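For reference, the structure discussed in these notes is given below.
Note that one protein chain is taken out, while the other chains of the complex remain in position.
Lettered A and B in written order, each chain numbered from 1.
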Amino acid sequence: MMTSSLLNSMVSTVAAMAPDTAGHAAHAEPAAVGHGPAWVLLIPFLPFAGFLLNALYAAFGVKSKLPAWTTVGLLACSFIATLSMFMGYDGTPYTVQAFEWFNIHYGDKSLVANFSFYVDTLTIYWMLFVTGLATLIALYASEYMSHDVGQGYNRFFAAFALFVVSMSCLVMGDNLIMLYLGWEGVGLCSYLLIGYFYKKPSAVAAAKKAFIVNRIGDLGLALGVYLTFVHFGTVQYSELFASETLQGYIAAASHGDFSMIPGEAQWIALLLMIGAFGKSAQFPLYVWLPDAMEGPTPVSALIHAATMVTAGVYLIARMYPLFLVSETALPIVAWIGTITAFLAATIGMAQFDIKRIMAYSTVSQLGYMFAGLGFLTPTGGAYHVLTHAFFKALLFLCCGAVMHGFAGQLDLRKLSGLWKVKGWGIVSLGMLVGCINLAGVPFTAGYFSKDTILAEAFVTPGYAFLGWVLILTAGLTAYYTFRVFFRVFVGPVEYHPGDELHDHDHDHGHGEDHHHDAGQHGDHHADHFHPHAPGWAINTVLVVLTGCSLLATGLYFVGGDKDAHTKHYADTMVMDSSASYHSGYSKHAFEAYEADPEHAHEPGHGPRGSIDKALAMPLTGGDPHKMMYFISGVVGVIGIALAWLLHYQGRTKASECKMDAIARRFGPIPRWAENKWYVDELYHAIFVKPLRIISHVFHWVDKLLVDGIVNVFGFLPRVFAWIIRPSQSGVLQGYAVSMAGGLAILLFVVLIIVSRAGGAS
Amino acid sequence: MLQIIQPAQLAFPEPVEASVIAPYLFVSAAMFVIGLVGFLTRKNMIIMFLCTELMFQAAGLALIAFGRHHLGADGQTFVIFVLCVAAAEAAMALALVVLLFRHRESLGASAWKELNG
Partner (left out) sequence: MSLEVWSLLALIFLPAVVGVLIGLVKNEDNAYRIALATTLALCVPAVGLLGAFDFNHAGMTQFEHSIPWVPGLGLEFSIGMDSVSLLLILLSVLLGPIVVLASKTAITKDRRMYYAWLTVLQGAMVGVFAAQDLLLFYICFEFTLLPMFILIRKYGSTNRIAASTKFFLYTFTGSMMTLAGLMYVVWFVAQDAQLGRWTLDIATLTHYAGNMSLTEQGWVLAAMLAGFAVKVPLFPVHTWLPLAHTEAPTAGSVILAGVLLKLGTYGFYRFAVPLAPEAFFEYAPAIAILSIIGIIYAGLICWVQDDIKKLVAYSSVSHLGFCILGLSALNVTGFSGSILYMLSHGFSTGGLFLMIGFMYERYHTRDMNEVGGLASKMPVWATFMVFFAMASVGLPGLNGFPSELLCLISAFQSDAAWNAAGEPGAWGASLGPWFAVFAGTGMVIAAMYLLYMVGKICFGAYKEPADHHPHDELPTDLNTREILTLTPLAIGCVLFGLQPTLLLDAVSEPVNNTVRLVEQANGIEPGEPAIRHIMNEHADDHGNDLGGDSHD
């Protein structure tokens, strides 16, 4: 509490530093957006206080779990503040300003982007799970990172808290520049946390890769922001969404009349999209995310599964009006999402590192969310974000517990039957719950959220093919998810410890030392290795998350609003925000069907033209939403059954199963998939290598040509001097002769001039 | 007691025609050319120095002649300057020549070529 009062005073001081803000900002805002209570600022500023405190701990060399408790406490307070923001929300979006940030005036125009926060349902929706999960995962990390208590621990929690700050700014910022601040801020924290084990070259490389690939996306985002400003004259949400120009575009787009909308407006979405692809690891910018698993597992769970990577989905949902007015943006989003989902699933099938499998699964699921946005159902995308956040965080934390307990072992060929090992029940249960969600077992949260997206593929015209691909991918997902479960958690009990990389990290300064050590450990202690079961903090978090994952199902049935024509909680939250300018396909079609299934031919209008018979599911007929319950359920079960057959049935050892024989028949394909279809190598060959060569060429050009020319200019006088040098003979008479000669010539010239002048006059 | 001399009180000569000073100029030119040729052709530093003196005096003579022609004090003033400079220079130059002679045991100007490029 002391910190919060301190913070309050800090906030007020900061606010006082920027005196005449209200004057500039207030007049331009439409009446629809009000001013919110100042305590909302606590949501980002409490974690910021946590960051500062942790930095202080680091400065004073605190060697206890103090940073963890500080972080957990402050994040919990932040979560409570978010909850009360949710409870107190009365349906009108509002902004809260911390202080002035950018304020440039040019005549009657201005570029205003203040450090202020915009709260509507979408914000609340996102912030609830961001702060909630962050609190839980911080608690988990308090135990998980305990072997690093000291500098590493302080550093970890400082970055962790900073991440929550950045994420809050991203989600809550009231303008695109604030979003960009959060966007890059989470990128920094991701960089710092992936590179947490900074002595490991692979971790450093992964961190660098994540940051740079994200920067490519950020460039797109930045250009999108600039174009938004140029075209709409503002970057503030409240002004942007109220802009009459934009409203006009949306009206035109809803009739499929894109010729009315100038190209600049259509380009905005395409540029923003690139940013979203980078942050949310979509094809072709997904390559950083699997590598990001080099970071500590809590980081993978929070940043690289649950929250940060959904920032792209948030961006598109938040900017949905701008995406709707672009003829090409949403179809591209749909296609890219589907391609990513499928591609990542195929790679995930062939991996052996369980954390990497989860990473590819994250990429794949993000593909679903993007596809959902592309299929004009921001609701589906956002709902999947929420369910995915819970079950994927759970899955990662379970993997992390395994990694923690088995000395860094993550290879599914070296672990088996953990359910039966004492103390691993909660982890195994959590894993099971996570897996059924991810696999889309009927009546789980993952099942409902995925169906929302899949069904929409058949409702919106032109996406049926993508729908089938996604259904196939759902089957693959079920397969690779349960492959992990059947290999690692059930079957005969067998385990081999890993190389315990991070455990030794703080003991030994040198890289070689710990490799040496790790080898010894693996060789000599494998026989009497005792995994240490997770402690109370990890178990508590796992239990809570298991509960949340299961309860998330309930969100499909509650929270609907009859007046607003929304069906469930996520729908209500999304439809009440800027993402609400949706095309009306789904709504029109669904409502008409509900009202009169026989004669439902109320056509829907939308950017993709109008639909007449959107309600019929291909092959099976019927309303896609209803049919999808069966189709995806069946596909999921088939995938699980395959996994059971191939990876569980008759397996006696951890390392061998029936799948091995089948995989051999496919020739090199499984190996290609295991090597991620060589996309990294491809990128390296076509981007990194040439760029590197060009850089070297530039370096030499600079040295030889550009600087060479300069040196030539320096050299020319020297050459000239060398030529006329002999004239300086050193002989006195020589000089005298040239002097006399020069004088004579001069006289001669003067004489001529004088005589000429005389002649003329 | 000094008295300010008014130009009108002085029986100042009239300016003269150019033809009147022509002989002086011829003598001056001749002296100058003799000096120049001597300077260029002789190797002995003392002779060369004497030749420069000759050129100085040639210039001085021309100055006085022109001064008479234009009827100004400038010419004569300059000559006084030139004489002063020449005197100072003579002292310096001869001292230098002595020094140089001590180094090379020779009065030839060609003994010194260090300043070649």
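Definition applied: a residue touches a chain if its C-beta (ideal position, glycine included) is under 8 Å from a C-beta of that chain, and two chains touch if they have at least 3 such contacts.
Keep in mind it's a predicted model, so treat the numbers as computed, not measured.
S.K.: Please work out which displayed chains the absent chain touches and list them by label.
M.R.: Output: missing chain touches A.
S.K.: Using the touch definition from the top, which of A:41, A:177 or A:350 touches the missing chain?
M.R.: A:177
S.K.: Thinking of the whole complex, not just what is shown, which of A:38, A:66, A:128 or A:204 touches the missing chain?
M.R.: Missing-chain contact among the listed residues: A:204.
S.K.: Which of these, A:148, A:174, A:576 or A:623, touches the one chain of the complex that we don't see?
M.R.: Looking across A:148, A:174, A:576 or A:623, the contact with the absent chain belongs to A:576.
S.K.: Touching the absent chain: which residues on subunit A qualify?
M.R.: Touching the chain left out of view, subunit A contributes residues 17-18, 32, 91-93, 99-107, 109, 111, 115, 151, 177, 180-181, 183-185, 188, 191-192, 195, 198-199, 201, 204-205, 207-208, 211-212, 215-216, 218-219, 222-223, 226-227, 229-234, 244-245, 247-252, 254-255, 260, 264, 321, 509-512, 564-565, 575-577, 580-584, 605, 691-692, 694-696, 698-699, 702, 706-707, 709-710, 714.
The rule is short, and it goes like this: only the chains that are shown with their structure count from here on.
S.K.: Touching subunit A in the complex: which residues of subunit B?
M.R.: 36, 39-41, 43, 48, 109-110, 112-117
S.K.: For a test of understanding, state which residues of subunit A touch subunit B in their complex under the given definition.
M.R.: 725-733, 736-737, 740
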